[in-house]
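Comments concern the structure below.
A single protein chain has been omitted from the complex, and every remaining protein chain is retained in its original position.
By written order: A and B. Residues from 1 in each chain.
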Amino acid sequence: MTTFKKRLFGTSVAASLALSCGMAFAQKGETVKIAWIDALTGMTAATGQNQLKSFQFLAEQFNKSNPAGVKFEIVSFDNKLSPQETVNALQSAVDQGIRYVFQGTGTGPATAIIDFLNKHNERNPGKEVVFLNYAAVDPDLTNSKCSYWHFRLDADTSMKMEALTTFMKDQKDVKKVYLINQNYAHGQQVSKFGKELIKRKRPDIEIVGDDLHPLAQVRDFAPYIAKIKASGADTVLTGNWSSDLTLLIKAANDAGLNAKFYTYYAIVSGTPTAMGAAAEGRVFQVGVLDTVRPEARKVMDEYKKRFNDDFYTAQVWHAYTLLSNAMAKAKSTDPVKVAAALEGLKVQSLNGEIEMRKSDHQLQQSVYITQWQKVGKAPNDYSVENTGFTFAPIKSYEPYVASTPTSCQMKRPSAS
Amino acid sequence: MDTAVSALPIATPAAARRNYHFRPYNVGRWIVWGLFALVLAVAPLFWTSSFGQTMLIQTGIAIIACLAYNILLGQGGMLSFGHAVYSGLGSFLAIHSLNFIASGRLGLPVSLVPLVGGLGGLFFATLLGYVTTKKAGTTFAMITLGIGELVWSMSLMIPEFFGGEGGISGNRVVGKPFFGITFGSQVQVYYLVALYCFACTALMFAFTRTPLGRMLNAVRDNPERVEFIGYSTQRVRYIAFMISGFFAGIAGGLAAVNFELVTAEVVGAGRSGAYLLFVFLGGATFFFGPIIGAVLMVVALVLLSELTQAWLLYLGLSFLFMVMYAPGGVASLIMMNLRVAAFGKLRHVWTSYLALAGTAAVMLLGAAAMIEMVYHLQLNIALGSKLRFLGATLDAKSPDSWFGAAFVLFTGVAMFEFTRRAFKRQWDTIQEEIEREIKRREALV
Partner (left out) sequence: MDQFLINVLNGISSGLLLFMLSSGLTLIFSMMGVLNFAHASFYMIGAYFAYVLTGIVGFWIALFLAPVAVGLLGALFERLALRRVHKFGHVPELLITFGLTYVVLELVKLVWGLSPVSFTPPPQLQGAAFTILQSTDGLGLVWGAAPAGTCGDVAGRVVHCSTFPATRFFMMVVALLMLVSLWLLLTRTRIGLVIQAALTHPEAVEALGHDVPRVFMLVFGSGCALAGLAGVAGGITFVTEPAMAAVVGSIIFVVVVVGGMGSLAGAFVGSLLIGLLSTLPLTVDDSLATLFNSMGGHVGPETFGWPFLRITLSQAAPILPYLLLVLILIFRPKGLLGTREG
């Protein structure tokens, strides 16, 4: 496990403070409005509400002090998970003069934003808008659909799978893996990368099943659990989220399935409550939040005290750190200059050093594997959703482990 | 727009006054359509922001879609829960053809791409309509529900055609420009939509005047009788279904051109439900009802959701009250008052209307304040207990705000009830007077 290097952080904080005091910025005190476009109603409403609160909460923290001295203001828009509504919201934001956009839930809306901004930024020089994607994990967005104006802050599906399979490689008790996913782009990719990477790293592991079920349509996962049992699998690998994951785990608990679950989204709003005691020790989650690090823990505790909800989106911190450092570096809040400054930027964030890779605008960061355990002694004493259980970190990986190559041929605007 | 037209004029002066046969020109109709065209033409001059213009474009598209849906609901009495399938599949075909134009495989101008969408809608309506229209009533509704769910589930499973979660994206600035029009700017897209909107509305209105359109109304009202006089109700419904699918496909094609992105949500149950809800709100029994419904749809789904988090609750409640008290929709309310105006009695009622509107506004203000405070408590409490409501600041945790809102609400309810009873008495008297007047005029002949 990476131990937090206090001295390094202290030095960098001191350095950045010194830097910010020493330079006179034109944008000191300037307000930067950011449009947050995501789902506040509908299937993923709970997650959206949680993430909006995270953004608003951290905006307050960063407004107290940040390298660029700017004030962040979040303007929220509800896109109801619809790509067409997202375009409407984006248009409204553009009309209000907002030049930065945050979005995360759903590749559809993210693709809509990228498409719109590619055309808008080209057709309207001087009114460019930059998009920071904090959770849409389709690898295509930094490969075939990569765009100069898009920056992804989360580890994408393939990166998370790299970390997960590296972890599985060392687990001797994993012999038969069952893949079960939602039958749409994300689930299909989890399945594809899962099979590919397991074969590469542990060819002796047998893939005993690969199921795809319709998205958000399955009421009853008991038949799938029965199938998993019949296959003799000891491990289940799934990219499911929301009720598809909660119902799956609950059905597994009910049927007494002893397999381990490797998940992407067990930490997201709603699932921890459904997992409860029966899932103890059996559910693993891959993510980018380092719950051990004191700053992260401080944020989580304060957030819990204020909202009685859990903070689990480390990417929010990345967003503000990156933006404020890029603005400081570019000495401006103009999106064109900030985008140029963001490329290749290396800063310290909530999980160590992060780097915005220039070739495809995919953030390189440490990835963590956590396990659902009973609340114990510090640092494993944070109770998730007041269940008495926590996601205890058991392995952390340096950025290079999860890093994946890219096929992005980025079209850059001519030097401005 | 449905004024009474009789056959031949009878050559007595009194009768000539009663029954109008418009010779040589139906002036009223020309004025109404002219105004419609004028509004379509000058709207973008009033709303110049890109958000305003995208709302106008979406309104135009929604008008076509809602009118197409009303061919089934209002004119045919066929309640469909899956109409988004046809507009959605039209959208997908249109975006694929846009991509074909971009790669040079199809030499179609972009302005004709919505027609491709229309043909797509027509194709699928022909394919699926035969089995769908075999029965009417609840059976029909259930089939459309099942087909809607089927298509939506398949759309996520067949990414080759439906593009998976990211959908299919295209570029409307392709092909040869037509007189310099590239459809890059929103205004150009708006005028394309306005042209299609006017043409489609005219065509669908013309459809209601054809024998087929009339037979469709007859099928709605008395299918047994229609069979007796020799028409096949299934045939009539099937053809109407295909026509409705065609226009729905055109709306879908225009949406594809406007957004340049089509995802699986366009065939989803949410969109089908929205069509049903808003056509009913606008008024299914009159031709222009769906136009009102389309405007309400865009306003509610796009604007209202930005203003308040409780928009779905407001929508559900307004729908409930509309079904209970005005099942003919907004259009029927307008027509009732037009009738009163035609008999010159409107001036008696307009003071009552003002009083009614005022007290209703007070009541709604109180109710809305309470609803907003409840929503704020449940969802936003972390940001402090204060919220802004129509310019005033309310404190969701202080009993003052609650007491104030409740007071406003109950005063409003009491006054509304009082005014409503007075209004009802007056309205009933007026209706009686109108009935007597009608009888008197008939007796004159």
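Definition applied: a residue touches a chain if its C-beta (ideal position, glycine included) is under 8 Å from a C-beta of that chain, and two chains touch if they have at least 3 such contacts.
Since the structure is predicted, the reported quantities are computational estimates derived from the model, not experimental observations.
Asks: Tell me the shown chains the invisible chain touches, ordered by label.
Replies: A, B
Asks: Of the residues B:F124, B:F280 or B:F389, which one touches the chain left out of the display?
Replies: Hidden-chain contact among the options goes to B:F280.
Asks: For the chain left off this view, which of B:F36, B:F100, B:Y231 or B:F319 is in contact with it?
Replies: That would be B:F319, which touches the missing chain.
Asks: Could you tell which one of A:E73, A:E196 or A:D254 touches the chain left off the display?
Replies: A:D254
Asks: With respect to the chain omitted from the figure, which of A:K53, A:K145, A:K160 or A:H213 is a touching residue?
Replies: Per the contact definition at the top, the residue touching the missing chain is A:H213.
Asks: Could I get the residues of chain A that touch the absent chain, sorted low to high?
Replies: Listed in rising order, the touching residues are 43, 45-46, 49, 183, 211-214, 216-220, 222-224, 226-227, 229-230, 243, 246-247, 250, 254-256, 269-270, 273-274, 276, 385, 387.
Asks: Determine and list the chain B residues touching the chain excluded from the picture.
Replies: 77, 79, 131, 134-135, 137-139, 141-143, 145-147, 149-150, 153-154, 157-161, 269, 273, 276-277, 280, 310, 312-313, 315-317, 319-320, 323-324, 327, 374-375, 378-379
The rule we apply is simple: only the chains that are shown with their structure count from here on.
Asks: Would you mind pulling out the distance in Å between where the CA atoms of chain A average out and where those of chain B do?
Replies: So the centroids are 40 Å from each other.
Asks: Provide the residue numbers of chain A that touch chain B in the complex, in ascending order.
Replies: 40-41, 49, 53, 56-57, 77-78, 80-85, 87-89, 91-92, 94-95, 106-108, 110-112, 115-116, 119, 123, 138, 140, 145, 183-186, 188, 212, 214-215, 217, 306-307
Asks: Quick one: in the complex, what on chain B touches chain A?
Replies: For chain B paired with chain A, touching residues are 49-52, 54-55, 58, 153, 156-157, 159, 164-167, 169, 171, 184, 255, 259-261, 263-266, 301-302, 305-306, 309, 312, 379, 382-383.
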